[in-house]
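The complex appears here without one of its protein chains, the remainder shown in place.
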Amino acid sequence: VTGVPEAEARLQREIDRCPYHELLRPEAVQADGEVVVVRLPFRRELGLARDRDHFHGGVVAGLVDLAAHAVVAVATGTVAPTVDLRVDFLRPAPAPELVARATLIRQGRSFSRADVEVLDHAGRLVTQGRGVFSTGRGEPG
Amino acid sequence: VTGVPEAEARLQREIDRCPYHELLRPEAVQADGEVVVVRLPFRRELGLARDRDHFHGGVVAGLVDLAAHAVVAVATGTVAPTVDLRVDFLRPAPAPELVARATLIRQGRSFSRADVEVLDHAGRLVTQGRGVFSTGRGEPG
Amino acid sequence: VTGVPEAEARLQREIDRCPYHELLRPEAVQADGEVVVVRLPFRRELGLARDRDHFHGGVVAGLVDLAAHAVVAVATGTVAPTVDLRVDFLRPAPAPELVARATLIRQGRSFSRADVEVLDHAGRLVTQGRGVFSTGRGEPG
Partner (left out) sequence: VTGVPEAEARLQREIDRCPYHELLRPEAVQADGEVVVVRLPFRRELGLARDRDHFHGGVVAGLVDLAAHAVVAVATGTVAPTVDLRVDFLRPAPAPELVARATLIRQGRSFSRADVEVLDHAGRLVTQGRGVFSTGRGEPG
């Protein structure tokens, strides 16, 4: 069983682990054994267009990937390669921030599943994500 | 009908349009009416881990999104919001570069579909992507 | 606004509409404007193998499709073609029955989205589904 302080330390390690996260700059909000919450503040460089303060879809997909990964890492204690990832874009993703909430759906012997909801600052669901992660022997896919 | 020079100009405009692409730095390789090819050189900041020169999965997902978007933009002449995106990670995505080849599968009245193959420098298939784009009245999803 | 009796009548009409449903034999359980519940009793002909009483994956996928379709039909009053469907198989799907609960996630001008959870008789989540449906001008895909 993972206590909350240990889970939050693991989430922070997961965020600190990847050089790409220094470009995105996600912030750990909360973690327990089955749920992870990550915030992503808007910056102009994460934008879709010069004249609108909305996040680029590739940034949102990256946030989904990282949050799903993180909840699997927190739950299993290992870095599990992504097998596949699905991202449903429901609405534009506006500044000033997005909040991604990832939930572990099932942890199996060979793979784990996670669902992600991405909300805007007003709490509206802007994106849904779902992923499968290889928690077996570290095979990439 | 779109000639190749016009298609390549559209691809370049699509790449230049988004602030986020200045972080990723994709390069236009080729475009005609139904296929778009984009190259993404590796940089440390796009990496998954400090000790291995592999692209982060979120970067690969972003590349799939941008290449699929671009082929729809080239084919239809409009910027079409992503409805959903699926990304299958087959192998780790190594330096020094990835090449994404997006193909328009079907252009309908309300939405268009695109498939993407991402290859490494040795020509191995590392990731497959598939997306649906709203080519109707510009609804986000 | 759709009252519950009207919603349940629509669900029954949706089930009665398709010849294929006479093979599957799904049963309407419950419907309101945003949620539809359908039960599928096991029969040998829906099985995966001769020596085990489990539903075939194609049957489970068909149940996901029908439940998602139904919630969109109940919510919008129209028959909306499926754009795409994703099915995640978490566990084997055992006899004596499955219960599919479909939720409308978002109803847009061009598209609607639905999520489906399939539970076994003990209430365990065996399958998750997610679909996009064309609620625009009836384009098939």
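For clarity, chains are labelled A, B and C in written order, and residue numbers in each chain start from 1.
Simple rule for what comes next: a contact is a pair of C-beta atoms (placed from the backbone, for glycine too) under 8 Å apart; a residue touches a chain by one contact, two chains touch by 3 or more.
The shown structure was predicted, so the numbers you read here are calculated from the model rather than taken from an experiment.
For the options C:61, C:95 or C:119, the residue in contact with the chain missing from this view is C:61.
From the set B:80, B:118 or B:132, the residue in touch with the chain omitted from the display is B:132, counting the whole complex.
Within the set B:14, B:65 or B:88, the residue that contacts the chain not displayed is B:88.
For the options A:65, A:84 or A:120, the residue in contact with the chain missing from this view is A:84.
Where subunit B meets the missing chain, the touching residues are 86, 88, 90-91, 105-106, 113, 115, 125, 128, 130, 132. On the side of subunit A, the interface with the absent chain consists of residues 83-84, 86, 106, 108-111, 132, 134, 136-137, 139, 141, using the contact rule stated above. Residues of subunit C that touch the chain left out of view are 17-20, 22-24, 44-50, 56-59, 61-63, 65-66, 69, 81-92, 140-141.
Basically, only the chains that are shown with their structure count from here on.
Note on chain placement: the centre of subunit A and the centre of subunit C lie 28 Å apart, centres being C-alpha means.
Chain centres here are Cα means. That of subunit B falls 33 Å from that of subunit C.
Each chain gets one centre point, the mean of its Cα atoms, and the points for subunit A and subunit B are 21 Å apart.
Across the assembly, subunit B contributes residues 83-84, 86, 140-141 that each touch 2 or more other chains.
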